[in-house]
Structure formats: structure tokens, C-alpha cells
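To keep things clear, I will list the structure first and then write my remarks on it.
The other protein chains are all here in position, but one chain of the complex has been omitted.
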Amino acid sequence: MTETASETPLVEMRGICKSFPGVQASDNIDLHLDRGEVLALLGENGAGKSTLMNILSGLYRQDSGDVFIRGRKVDIRSPRDAADLGIGMVHQNFMLVDTMSVAENVILGMASLAFVPDMAAVKRSILELGERYNMKVDPDAFIWQLSVGEQQRVEILKQLYRKAEILVLDEPTAVLTPQESHELNDVVKRMQAEGKSAVFITHKMDEVIAFSDRVMVLRKGKVVAEKTTRETDPKDLARVMVGREILFHIEKAPFSPGAVVLELKDVCAEDERGLPALRELSLQLRTGEILGIAGVAGNGQRELSEVITGLRPVKSGGISINCVDATNHTPLQIINSGVSHIPQDRIAVGAVGDMSVANNLAMKDYRSAPIASGLLIFPWRILEFARRMIGAFNIATPSPETMVKFLSGGNIQKTILAREIEACGSLLIAVYPSRGLDIGATESVRKQLVAQRDAGKAVLLVSEDIEELLCVADTIAVMYDGKAVGVMPAEGADPQEIGLLMAGVSPSGKESRP
Amino acid sequence: MTLVFEKRKTVSKTAIVVVPFISFAVSLVLTGVLLVTFGANPFETFAAMFKGAFGSGRAFTETLVKAIPLMLTGLGVALAFKLRFWNIGAEGQLTLAGVAATWVAVYWSPWLPAPILLPMLVLVGCAAGALWAGIPALLKTSLKVDETLVTLMLNYVAILISQFLYYGPWRDPKGFGFPGTEMFPKAAWFPRIAGRAHIGLYFALVAAAVLWFVLQRTRWGFELKVIGNSPKAARYQGISVERNILLAVLLSGALCGLAGVGEVAGISRRLQQGLSLGYGYTAIIVAWMAQLNPLAIPFVAIIMGGLLVGGDQVQMVMGLPSSMGLLMQGMMLFPMLAGSLFTEYRIKRMTGTQTREAARGGV
Partner (left out) sequence: MGLITSLLAITLRAGTSLVYATIGETYAERAGILNLGLEGIMLMGAVSSFATAYYTGSLALAIIVALGVGGLMALIHAFLSVTMKANQVVSGLSITLFGTGFASFLGQRLGPASNGYYLVGLTGPRFTPFDIGGLANVPILGAVLGQDIFTWGTYLLIPLAWFYLYRTRNGLSLRAIGENPRTADAMGVNVNRAKYGYTIFGGMLTALGGAHLALAYTPGWSENITGGRGWIVIALVIFSMWNPARAITGALIFGGINAVQFRLQASGTNIPAAFLNMLPYLTTIVVLVAITWWETLSKRVGSPASLGTAYVREDK
């Protein structure tokens, strides 16, 4: 390496524009990154952070604008071109093949390797790298056997193995416990010390402060601020990011819970692989209460929502809804007992992309009047019903007959929300309802949840966003490894303590996983 | 300049209607090219085919004779395909229903009152078709066994069963060694409308209308639509995916079975070699060309029937192989499949401002 590089930036992007149908994702963006620097890209969902980095890593191509690496103009046409230039991206959804080993994943797609790769040598270097960066992982393990945190380590090792000089991390802490985030920070710092650079995509202000040297704030595809991290503070950043003061507070009626709506007693259930997903879980939820379920994704939250709604068998224990036993009832029975469910997977489960907005809205109410009489249904009544819902829930769609897959994420979620709230009797289960939505949509989703609670319904809110839980929920339960490891009132709850519980550390200081 | 596919914001309704017609035209052109390479005049050939299929009243009734089983199996296949249950066993369901109908016609007629013989024959035939489709449906819904293979394998089995019967125990003792059962009693014959075209045509048209109504206007139809598009979403909405698939596939098998009943009771009036001429496979083309729309199926079936009859004519008149019709049908789906892309995508010209520069960084 020559030192001429210190003059020119390592990466320079000039006038980058990229649009998708209906969205200007990048609008004339300039970006530069120096050697040994960590740059934070801050912005809310949909601000264009990932798009910009996907252009740098060769997954997308810009409509216009130029990219310079080490002062030289480059044309990054594929991820392979990016890798050749020393750019490595750790995606938000990991790019790993579950059924292959760590070592196989690390070398996947490397053209520089021998036709018959020397796997023993590969494994040795993985161990060496792990040693050097303090990221231990077994090269022979299969990805599906690893925890989410370990999988992220594999992703980073993969880039280190390819000698990436520029590491792009897309929302890396979203899936990590606070403790794992600290470890990640250590790894990044160590890489920085070796002269490598990193771009860090996030929407959390505190991470910007902890990780980066410099921060660039994006809003609606444009750069709205660029600052040295030392000269800024979270409040300031939040204001720039959203374009106005954010209200962390939502108006809600005083908390006065009523009768028990949902009760789980020692519920055990298994995941798809037959491994225990819920371990003797007990919970209680009352009318007029929002019970927030905190926890790192993959600790049984999805399974919890599925056992309640009858989508997953309960192995042992019992569930009662409105004091009536509902253990292992069919989904239809559960729906008929007044339970609504906003599922984690919007596109595949919550909505049917290839059907119209109107049909999606009618997917619960088609069984009864006014849409149906007897066995018959009336398409014009579905349209009528849909128009009413589109108006009431402010769903932006060209027409009720537009297929759902053509809507934005926020409007798909509104469609699901509208249907589920309309059909909701006494219990609403919402799993990550605001995930991936922009601030506006997030706010409206939260308000709807609170409105249901104020109307005397019980709401079970699964979220990985501690802030969201603190401002929306009345009671917070932390899930770890299929158990509720702590239940506390949201009012006055300590985020630090919740973070520790999420990591499996009980307040007494001992890790609860053997 | 490069051409890229851009996803449309809405599904193009024009494309849905236009694509099948273009596909038919493309298939004509491709076949024409092939005919030229084999030294035949494509225009003469197509004219002969058309004349053979639609040129006279007699020709048209023969086209209908082929169209009837194609309509019924096409409807059956379309119903299953709507649920993404790839029933390619229409051939077997048709054959087994033919066998069952023969059993009723030949062996129940001595003691069954004549007036109920025909309804009974239809009923048992449909039940046999449903049963034959029910096996893969049950395996699919209970054990998740791939239905394409099971339905297809059962075609061979059904055909071998029928062969065994008309070569063996059911062979007409007075048939001079000719493989086939004895002739059905008159009470077991399907009344004919014109030429050899029989009342199976009415059954098929009514079935198309009813199926359309069920899919569009009933709760069950709505549930089937959800299941077909996303079984996961259906389950989440409290719709019983397995039970509904099973029911729909039984119905699909019954429709294919009805086609088989028509063939034995309306055409051959006995069980013999050549019960099905591959109708169960052509049904796949019929269903897909009709975009799985029950109301379009009768029309497509008549065109396909015409191709088969026309193909036979070409053999007699021009000395070209009768498999011409099959070949043309086989080619029809390619443009159709390729064309369906345009219902969701459009072609967009992209002018690249980026110049290609294989720049390698590092020193």
C-alpha cells in the first residue's frame, strides 16, 4: 500500500441517483469515505441508506452518478466487481446458505480459489481470523446450527477472508443483544486500527455515537446533514433525521385493566426443526392492557403468537381466551372467539400479494353478512366494504381492485391492520407491526394499537424496539429462549435492565442459559 | 442501449386477453416453418386442417366429439391448477371412470331398472374419477407427497388396468378375439345430439357455467382463490387448506371422470383399445390457454378438438402425420408462457450512461 491514498478518499460517490417505480431512492447523493474511518449512514426506514450501499456493493446499478475507488472511476456491475475492489457488505438479512458449513459459506463465490479448494487450509485461516478479531466460530458448523449473533460473525469473517478494505454493515445491531453489539463494536474498532474502513447503516442515534467517526443523515433519498460524530448528540440527530421533533410519547388513557382475556399456563411448543421454542411459558393479559413482548428475534416470539392463534400445536400446558379453554383449537375457532392477528410475515402470511386490496380486506369478513349471505358472496359488496375501510384507515391505493403486491410496505401493513382491527373482538396480537415502516406509518400503527386498548381490548405487542415498547405498552415481558424471563410495568422500566434480560442475564448477574 | 423488464404497477388486462391469441398465431407460424422444411405447403395444409375440422356439419360434429372430453378434463385440470395442485392425471381419471362406467353398463344392467342405469353409470364413473384423483390428493394433504408424479404414475396404472380387463376377464366372448368388452345395452347409451356428438356436451357447458359461478360467487370459491394464491395466508385466515384441496381435487377428478363416461357411453359404447387419445394431457394446454377461466375453456376446447380432427384430415388428404395436431398443440404453450410475462412486466429501454470500465483497485 502506498500512502498517496491519504490524499484522495478511499471511496467517493458523486451525484448518485437511483429511482424505483414511484420512489426516488437516491437523489443526487455525494459521499466520501477515508481510510481508517467509520462512517454512519443515519436515516429512517425508506430514506435510501440501503439503496445507496447496494449500489456500492454491486447489487443495484445507479441511474446516474459516478463511483470512485482510490481515486479511480469504477463501474461496479456485480457483487463480484465490488469484492474485487475490496468492498464487502454485511446485509441486514444475512447472505448465508443455511445448509452449508461455515467454511463453505466463507469461500462461496470466490473466483480466486483453486477449482478444488483446499478446505483444510480454508478452515485454518478461518480459525486464525477468528483468533485475531476475537470472533470464535467453528468452521465445520452448519449455519442453521448457529445463533443469529454467530451468523453475523460468519458474515464478517467472510468479508475479512476476502480481504475487504471497506466493510458495509446494514443495520447490524438490529438482531443483536446490547452485549453482542458491544462485541461487534470491538471488532469494528480492531479493523479500523488495521486501516480498514466501514460504513454503518443505522436508524438508532446511540449507535451512531458509539460506533462512528462521522455521520451522514439521509432523508427521502437526500443528504440532509453531515457531521463529525464528536460534535453532535442524539437529540440533534433525531431532529435532523425526521425533519421535526419526534414525539416519543403517545397520548393514551390512564391504565385501568379489566378482566383477564388471555392466559397462558406453562405452554411448551416446538419449532419447525422439532426443537423446543416455548418452554413452560406463562402470561396473562387483561382488557384495556397492552402487553409488550421484548426480546431478540428468534427467542420464541413468533411461536408464541402462533400457539395463541392456533397455527402451531401446543405440546403441553394450556391457553384460555376469555376464561374458556382454547388450547389447540383450530385457527378458525380462535378467530371466531374474537382474536385478531397481525403476523410477522406481512407479504406471505398477512396478505395475499396476487389478490386485490378489496379481497384482502374482506379476507376475514367474507364469511358473514353483509358480504355473504349463506354460501354466496357478492363482489360488489366486497368493493363497498373495501372502499369504507380504505377511507377509514387512510390506505393509499390507486383503486380497491389493485393487487396488494403493488402497494408500499406501509400501505400493505395498513391493509392488514384495517382488516384485523375491523374483525377484532377482544384480543389483538401484533407481531413486529412497525418493522420496516417509515416514521409516519409507524406512528399511525402505534396510535391504532393504543386506540384498541383504550376501546377496552387486550393487545399483545411483540417488538424488538425497546423504545416502542416503553412508549406504547402498559406491561413489558421479556422473552429469552422460549421463556418469559421478566414481567414489569412499562412505566418506569429500566431499558438497561430489559437489555440485560434480553441477553439472558438475570438481574442477579448470572446468565440463565447453561 | 439495453432492454430491461420493468415490473408494471398493475396487471395488464389487455395482455391477459391478447396473449392467447398471439400464442395461437405464433404456433401457426412455427408449424408453418416446420412444414416448409418438410416440403409441405403450410397454407394448403392449414386450409385442409380447417376444412377437415370446421368445413362441414359432419366435420364440426366430429370436432365437438373431441371437444367434449377436452372441455370436461380441461375444467377439471383448471380447477386443480387454480389451487396449484398439479393434476396431470386427467388421463388416468378419465380411463378409470370409463372402466367403472363399463362395469355398471355391462354387469349391473341385468338387474338395474333401465331408467336409473344411465344416472348410475354417470355417478359411478364420476366417483371412480374422483377416487383416482383422491389418492394423490390424500397423499399430498396428509404426507406432502408430490402430486405431479403420483397423478402421472396413476395414468399408466389406470390404462394397464383397463387393458387387463378388456384383454382378459371382460373380453367379449363373441368378439372374435377382438380385445374389448361387449356392447353396452341401449339403456346405457348417451343420447346423441348430432352426428356422434352426445349429451356430454350439455354436461360440459353446464359444468363450465357452474364452476365459474362457484369460483366467483361463493364463499368456497373465495377460499379456493386464497388457498391457490397463498396457502400460508389461507391457514392464517382460518381456512382449512388440506380439506379444501382434497375436496377440490375430488371434484377435479369427477369432472375428468365424466369425460371418460362420455367416451364409453357416448362414443364407443364399449370399453376397448384407445379409450383416451391423450385428452388428459391436451387438457393441460386447454386449461392454460384459457388462463384457467372456466368460461373460456369450452371455446379453447373446440379449437383444440379442431386441431386433432384437422390433423387426422391432413394425414388422409396430404399424407402428413396425424401427430401434426399434437405437435401444434405442444408448441402453443411456449409463446403462451413467454407471453404471460408481459401481463406483469413491460419492456423498457435503458440508455446506459455508465461506461464499462473494468477497474481494479488496490496497488
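Chains here go by letter, A and B, matching the order in which they are written, and residues are numbered from 1 within each.
Basically, a residue touches a chain if its C-beta (ideal position, glycine included) is under 8 Å from a C-beta of that chain, and two chains touch if they have at least 3 such contacts.
Just so it is clear, the structure is predicted and the values come from calculations on it, not from any experiment.
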(request) Could you tell which one of A:15, A:109, A:234 or A:489 touches the chain left off the display? (result) A:109
(request) Taking the full complex into account, find the residue in B:141, B:181, B:237 or B:329 that is in contact with the omitted chain. (result) B:329
(request) Return the single residue from A:25, A:40 or A:96 that touches the missing chain. (result) A:96
(request) Could you tell which one of B:88, B:101, B:117 or B:226 touches the chain left off the display? (result) B:88
(request) Identify the residues of chain A touching the omitted chain, counting contacts across the whole complex. (result) 57, 59, 78-80, 83, 89, 91, 95-100, 104, 107-111, 113-117, 142, 144, 272-275
(message) List every residue of chain B that touches the chain not included in the displayed model.
(response) 38, 86, 88, 139, 143-146, 148-150, 152-154, 156-157, 160-161, 163-164, 167-168, 281-282, 284-285, 288, 320-324, 326-331, 333-334, 337-338, 340-341, 345
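Everything that follows uses one rule, which is that only the chains that are shown with their structure count from here on.
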(request) Measure off the straight-line distance from the CA centroid of chain A to the CA centroid of chain B, and report it in whole Å. (result) 46
(request) Using the touch definition up top, name the residues of chain B that touch chain A in the complex. (result) 6-7, 9-11, 216-222, 225-226, 229-230, 232-233, 235-240, 353-363
(request) Would you tell me which residues of chain A are touching chain B in their complex? (result) 1-2, 21-22, 61-64, 69-70, 72-75, 77, 81, 84-86, 309, 311, 330-336, 341, 343, 345, 348-355, 359, 362-364, 366-367, 372, 375-379, 398, 402-403, 406
